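Every protein chain but one is kept in place in this view of the complex.
Up next, chain A:
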Amino acid sequence: MSHGTLLLVALLLPFIGSLAAGFLPTHARNTAAILAGSVAVAGIGISVWLYTSLADGAPVQFWLSWLPMLGLDFTLRLDGLAWLFALLIFGIGALVVLYARYYMSREDPVPRFFSFLLAFMGSMVGIVLSGNLIQLVFFWELTSLFSFLLIGYWHHTASARDGARMALTVTGTGGLCLLVGVLLIGRIVGSYDIDQVLESRDLIIQSDLYVPALVLILLGAFTKSAQFPFHFWLPHAMTAPTPVSAYLHSATMVKAGIFLLMRLWPVMSGTDAWFYLVVPAGLVTLLLGAFIAIFQQDLKGLLAYSTISHLGLITLLLGLGSPLAAVAAIFHTLNHAIFKASLFMAAGIIDHETGTRDLRKLSGLYRYMPITATLAMVAAAAMAGVPLVNGFISKEMFFAEAVAEHTGSLLDDSLPYWATLAGVFSVTYSLRFILGVFFGPPPVNLPHRPHEPAHWMRFPIELLVLICLLIGIVPSLTVGPLLATAVKGLLDATPPYYSLALWHGFNLPLMMSLIAMAGGVVLYLGLRRYLESGIEGPPILRDFKGQRIFEKVLATLSWQWARAGEATLGTRRLQPQMRIVITLAVVAALAPFIANGAVGTGDMPGTPLPPGFALLWLVGGICALGAAYQAKYHRFAALVLVGGAGLVTCVTFAWLSAPDLAVTQLLVEIVTTVLLLLGLRWLPKRIENVYPSRPPLKVLLRRYIDLTIACALGGLMAFLAYCLMTRPLTQSVSRFFVERAYSEGGGTNIINVILVDFRGFDTMGEIVVLCLAGLTVFALLRRFRPAPESIEQPEQQRIQHAYDVATPDRSPGDTVADYMLIPRLIMHWLFPVIAVMAVYLFMRGHDLPGGGFAAGITLSIAFVVQYMASGTRWVEDHLRVLPLRWMGMGLLTSCATGMGSWWFGYPFLTSHFQYVELPYIGKVPAASALVFDLGVFALVVGATVLILIALAHQSLRSSRAAQASEGGE
């Protein structure tokens, strides 16, 4: 098997193992552990095997064509740096698996745990082995995902779910930034291949996109590696099972950001932008993490903040930009992984065996678990940077770099002091960890009685602590070659000179270490009382909760802004909606207008405006405005004003030589006004005095805005109509009718000829619609019951009624009958006159304004007048017209006329015409269309009267209802 293929195996093994573990039965704890352990051990084997091939410095590669059209290949690439990380991932992984076997309870679905863990291991290996950046981001996101699943492993607890979600949100957002950053890098370099990217330092640094790309990539790295201000997710991720904390959140995943920084260190570091972005972030994280760690009451919380602090240290080192600092960063990464993993495991054991992680409850455990305590002490010493353990050496290197690096800026000059301060803090929290847990009085009220754990559970700690000691005592013999390999992978050809030795003589870094240790002890003693008071979190800072801010931001984004947006921009009320629609239409129509600037009126000259006509229109306009205004306050007045506007329209038609339209309009106007009047009675009353004094300014403003919008829209419409009318019509059908109305339809009233002849079929449809409308009104109102508040009789009727009742020789209704006597008489007599008028209109319709429709409406007016004069009851008593029959007859007549033409072999509704001489009357047109018109006439009368009856009958019904309700009382 070639070395390249081995890489593929190393990558795929964990995923295969994960899949296999997923299919194991729920409680197969041992099988799953053995499976996971063997995968990890195989990984270690492969890593060790590949070590030899790295000696010459060239990376091991594996290449597979993936998306060639996008210039993307699936590439695996193992250099020294990747190798060290891979070894770390597999090595710590193997130990964590062993530990988890004992840590996880029998009841937990352990195979699922190992399945996630293996998948995570594979993703992590994927990051370090990726040969191109896109692929790296892909595996990067996978680690976020599996971290989410592992943190939320005990998904029945709310805090686990919250922690998992927060970790995913933060790292996932960071991953998105990283992706964009990587795409920018790809754009600069022209390739995503890491080898190519590593060769393009000048190209990248000089590019305009360098700073955006850097910021985005750093966002990705900082979120993943929990750097300030994105550190807050890590402590909440501690709700995960402890093996997960040991593996993901101290040793590996949080190092992914560090790895990325190292990976791109050769090409991106060394600039001012890099320095001023990375160093402050690292420094603040280092100090803040260490400071907060001192005040934690939760064992794992303490370790989590300590991890944050150490990650800050490594970031800081990388930010410095000198090769030696980078070496120190790699070394500290390795050391931190080792001692922090062992400390987490120790914390897990304590939790497991005592049932609590609360530092306030734990004390004096040395008595019960001396071996674990000893191991933990060594590891904690490494954390504090005590000589003879590994942490000391890398910390010394850090101090040395902090002192060495001087470019003259304030940040640079102050670094040694900050570094020492951080050292003080780390000694303090290490002391607190050890002294608080293992020494002092015996614990009281622990959930379990503490004892040593199973030996194999402790074994990983023993091994790791042993490594700590070995590295700490003989660094050059143990870790030296490994580090050299990694450094060769990170830096180009010539690694800087560095010496891994315990004793460098009595120099400044050693001084700093001593100060830090002494200071740490003093600080611990000083803070002891405060810490024992049991307050959670550090002074002042505890009020700044990252989690609360995070949740607040999420809630703001997801609910409040959305709600507020909807409340301000959207509305559920109809009026504003219509206002918006109309305004938008006006704006949309005006936009091209303003853009083009040209006014598109036509060339045709306008006709001169006679003053009388202008006055007429002024009146009409005022009527329309008044109607719009009164519609809200006084419906009756509004209706009358609408009638006025309609009347002006009629006159306009007549003025502009359209008598036919004028007649029809007038008649329709009358009928509809009366029908509307009848209907008005049943509308709910307006609520008076909504505003006690005068309407508030807001309301007035709204009304004026509405007025403005309406005027704007109306003006626009009028203007557009004007533009259209001043253009010559391209083609018009009217010529056709003008030419043929007499020759083919036999009538000089073109409109009527069109209605009954040329477009007879349309008219047929229209009368059917009218018929249906009448029937519908009737059918709907048949079931109509007026609203209770409008049943009451009008005031005038009540007064008259009361007077009639009170006066001895009068019966109710007499007053009305009295004072309506004259009008009633006139109106009765008018009936035949109007009827004759209707016949006249009908007969002349073919040649002069009139026709079936106009005649029908006229006859209906005769009926309306009777209603007004004599009341519903009288009319219904005397009505000899059965509307339904009229409608039916009308429709049938029209149809029969149409079908009559079939008799003569013509298509439906073909008309025939001639003039006949009648005695006394003279020459009248006798077209077959006249019969059709008769049908129209009958139908119009029938439908109108039907609607009239349906509406008017309500007054009888409501008075009955009123009587019934009075009787009921």
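Here, contacts are C-beta pairs under 8 Å (C-beta built on N, C-alpha and C of every residue); 3 or more make two chains touch, one makes a residue touch a chain; residues count from 1.
Just so we're on the same page, contacts and distances are computed from a predicted model.
**Student:** According to its UniProt entry, is the unseen chain "Phosphoribosylformylglycinamidine synthase subunit PurQ", "ABC transporter permease", "NADH-quinone oxidoreductase subunit N" or "DNA replication and repair protein RecF"?
**Tutor:** "NADH-quinone oxidoreductase subunit N"
**Student:** I'm checking contacts with the chain that's been left out. Which of A:A58, A:A588, A:V690 or A:A806 qualifies?
**Tutor:** Candidates A:A58, A:A588, A:V690 or A:A806; residue touching the omitted chain: A:A588.
**Student:** Among the options A:R727, A:R785 or A:R798, which residue touches the chain absent from this view?
**Tutor:** A:R727
**Student:** Would you mind spotting which of A:V211, A:M578, A:M604 or A:V699 touches the chain that isn't drawn?
**Tutor:** With A:V211, A:M578, A:M604 or A:V699 as choices, the missing chain is touched by A:M578.
**Student:** I need the residue numbers on chain A that touch the omitted chain, in ascending order.
**Tutor:** 155, 161, 558-559, 561-563, 565-566, 569-572, 574, 577-578, 580-582, 584-585, 588-589, 591-593, 596, 598, 600, 717, 720, 723-724, 727, 729-731, 907
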